[in-house]
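A single protein chain has been removed from this complex, and every other one stays in its place.
Let's look at subunit A:
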Amino acid sequence: MTDNHPFGSGMFQGQAKFVDYAHMNQQEVQVNTLDEPVLDTLLRDINMILYKLSYVIIPRMKETQGRKLRNWDLWGPLLLSLLLAMTLGINSNQSSDTIFGTIFIIMWGGSAVITVNAKLLGGQVSFFQSVCVLGYCVFPINVAAVVITFLQSYFGFFLRLIIVGVAFLWSTFSSLSFMSSMMNEEKKVISVYPIFLFYMFLSWFCIFI
């Protein structure tokens, strides 16, 4: 509130509502963080990513809690896709850049297609929110891929199948708990089926490549 501050006290021209920080939308968060140093910006964004990851790990079925996921960001999906491409590319027989390209395109292209499908079926879901959620929910499959890659010699085929199967079910359940609240009741199955296919495809990669 001092006038010495470079941004001054009459900070910026926009509507500002001052409400409880935990329930703030992006604008309110931005008002309070105009003059923060760069490190604070970075830490705040990292915290948001970790918060969303924790939501994926412990999926919650209640719709109200899913609202906090609405502040989408594409960092999590980017990091997860890079990590997945890297872990699958390291130990594979095929050329690693083909695998990288394939996984990257499937993940981003697949998320985009599922979102467009949901929107065309009348769901009220924002494009980026949905891509964000689908990307974050790849996290369990990522964990399974890392586990399999680094402990490959200890695992027989069936154990790998079980681990990846569990990861697949976990991913699907996490993303459903958010996506189903956004979708049309009657067309739920048609909207949900592509998500199922998407995670199945990625899990398939983990087992067989």
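Quick note on the criterion: contacts are C-beta pairs under 8 Å (C-beta built on N, C-alpha and C of every residue); 3 or more make two chains touch, one makes a residue touch a chain; residues count from 1.
Here, contacts and distances are computed from a predicted model.
According to its UniProt record, the chain left out of view corresponds to "Golgi apparatus membrane protein TVP23 homolog" among "Ubiquitin-like protein ATG12", "Golgi apparatus membrane protein TVP23 homolog", "Putative ribosomal biogenesis protein LAS1L" or "AP complex mu/sigma subunit domain-containing protein". From the set A:100, A:173 or A:196, the residue in touch with the chain omitted from the display is A:100, counting the whole complex. Mapped onto subunit A, the footprint of the missing chain covers residues 6-8, 10-14, 25-27, 30, 34, 38, 41, 45, 70, 72, 75, 78, 82, 85-86, 89-90, 95-97, 99-101, 124, 126, 128-129.
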